[in-house]
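One protein chain is absent from this view; the other protein chains keep their places.
A and B label the chains in the order they appear, each numbered from 1.
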Amino acid sequence: MIRGQQNPSGAPTKDTLVALAGLRKEFPARRRSVFGARRKVVAVDDVGFEIRTGSTFGLVGESGSGKSTIARMILKLERPDAGEVSFDGHGLWQQTPAEERDYRRNVQAVLQDPYGALSPRLRVREIVGEPLSAQGRTRADIDATVSRLLHTVGLDSDAGDRYPHQFSGGQRQRIAIARALSVEPRLVVLDEPVSALDVSIRAQILMLLREMQERLGLTYLFVGHDLAIVRYVSAVVGVMYFGRMVEIGPAEDVLRHPRHPYTQRLVSIASMRQALGVERLTGELPNPLAPPSGCHFRMRCPYATERCVHEVPALREAGDEDRADFPRSRVACHYFAEIEAGDKETTGPKPQRS
Amino acid sequence: MLQIRNLTVAFGPAARPVRAVSDVDLSIGAGEIVGIAGESGSGKTTLCAAIVRNLPRTARVSGDIRFDGRSIHAMSASELRQLRGREVSMILQNPMTSLDPLFTIGNQLGEVLATRCGVSSTQLREREVELLRSVHMTAPEERLRQYPHELSGGMRQRVLIAMAGSTAPKLLLADEPTTALDATIQEEILVLFRELRDRRGTAIAIVTHDLGVIRRICDRIVIMYAGRIVEEGPVAAVFGAPRHPYTRALLASVPVLDGDRVQLKSIPGQVPNLADLGDFCAFADRCPNAVDQCRAAAPKESAFGDRQRVFCWRTDELS
Partner (left out) sequence: MSATSGPVYAFWRVPPATNDRASPLPWLTIACCAVLVIAALFGNWIAPYPKEAVSLGASLLPPAWQQGGSVQHLLGTDQLGRDILSRLIAGARISLATAAAATLVSGAFGVLVGLVAGYAGGIVESIAMRIVDAFLALPFILLALALVATLGTGFGNIIVVMVIANWARYARLVRSEVLSVKQRDFVTLARIAGVRPLTIMLRHVLPNVLNSVVVLAILDVGRAIILESSLSFLGVGIQPPDVSWGLMLADGRTLMVFAWWLTTLPGLLIVFAVLSFNSLGRWLHARFDPRGQL
């Protein structure tokens, strides 16, 4: 079985803020019985990409794709089993304690659940000021910064004295954003930041995030499953499926002209181009404990062949010449060129038509 | 088949009631798929619960809900039990918690089939397999022996749909049925709903905040805000030419995948406190078109074409 290699395209430029290479992460799973072999789930399998300074990288995938695990590794909450993450050229796991402290100032996060993100027993100003106090700033400094931040994210000046439970979901997310921005980070990891909010509030928060990015020159890693939202915020998009990156490239390219069959499927659903049920995927969802050999998507891919069973597809460049600011799109599929040209027959599990 | 008139559901002290649902009129005919859309505080979940009288004891309900001409409120406890699960089925939001973790799928399906459909024990196994096949479950015999935690979210939802559909109910209430599921699985579940309607004639009421889901599968859409219906009509008509400012604002705030990258427009402010409602338009504070009349009295219904209606004072001018 030939192992594909998924390398970042070329050497990181000086514009690269975060570079990931060859990342792999496994989690132990329950053994079937006391005597059974130790089983593991490979959450992230040989993933690498770069995030450019000042831009937003959108990481898309469904549940089990590994996108949240990658976010956690970038946040140094998990340690990869293989591969490396580097920030500004320096490896994350070779940091001295002082460097780690700096890292904690440079990278912050806004998470999905606005109700769990704020400590219920603390006042809002204590919550927003916590990262600053962990960095050792003075009380006066912290207070001034917190007031300014609360105002910036659109909350009342007396919000600082209140408790989280007095705020709505959207307001809590604003508080979370204020907290993340308090230490003037360079990178903010956004893990489904609007998924738990009402539809009309999402727009408010997304616009706030965009405004903050422009004003402060922030870099975002936006993890999400809603393609439309990801498209709205991202410049570059990476699509994950079962731990592997299957397609990566400029957002407009990947989300409007997808090349990988899985991405095509996602985009087709999200854009509602076809009526419901006209074409459906069959085949099994992969079992994380026993992933299919070769390409993980082959069990549900209409174009799968023998080759897909034995050979893991590597990310290969696609698309036309280099766009001005972005690297070329890359696709991990043996046949993407043929599919794009309309020359590939559907040799895989037949989708049902109804 | 289902007729709701003047439904109001309130909680809390009489002096300052929290009106989860205010003055709602709604009807659902046989075989219709209706989407009830709204954000938090819209009252959509309470409405759903009211239909099957599944409200907490502290709820004060006024108005009339009739199912096939019979008043839901006038029913005795045993009549209600007959209704629930047989003629009216419900699917709740979280498939993880809706199944009993201690019993196998086969056991739970069997229970439904035996008690609600009166299937004899000899035929039980066969019917269980048939039921799973009808929801396109792979390897049905094996699934019967499995426990809920061994199945994925999508598979569990299929099981629940199978259970809900087994009695060929006239009405299925689905509360956020696809929210916890991945996009590719959502599609499959929506197809199941449609099949249920096509094959058994079941009417389906889907309560959700996801407008995409409604667009995919519903015939009609009902939009709720702060406990009231603000707009209703065929899906194509409402999405194509929304008449209520809230509907318009809602559609403008949802990013779309196709088309040019337009600017998102958010709705300023937030949903009002349900205890502060009264005889005025609840959306007035956030509405770009509000005038004095909007704050003076609750908007009356304006009807259009094919069962389309809007609750807005300025609908004529704004269209």
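Keep in mind that, in the parts below, a residue touches a chain if its C-beta (ideal position, glycine included) is under 8 Å from a C-beta of that chain, and two chains touch if they have at least 3 such contacts.
All values reported here derive from a predicted model rather than from experimental measurement.
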Out of A:V85, A:A109, A:A159 or A:I269, only one touches the absent chain, namely A:A109
Contact with the hidden chain, among A:I70, A:L92 or A:L118, goes to A:L118
Residue-wise, where is subunit A in contact with the chain that is not depicted? 75, 77, 100-101, 104-105, 107-109, 111-113, 115-122, 127, 130-131, 134-135, 163-166, 169, 176, 179, 183
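Everything that follows uses one rule, which is that only the chains that are shown with their structure count from here on.
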Separation of mean Cα positions, subunit B and subunit A [Å, integer]: 31
Which subunit B residues qualify as touching subunit A in the complex? 39-40, 138, 152-154, 182-184, 186-188, 190-191, 194-195, 209-212, 215-217, 249-250, 253-258, 261, 264-268, 270-271
What residues on subunit A touch subunit B, complex-wise? 62-63, 168-171, 198-204, 206-207, 225, 227-229, 231-232, 255-256, 265-267, 269-273, 276-277, 280-281, 284-285, 354
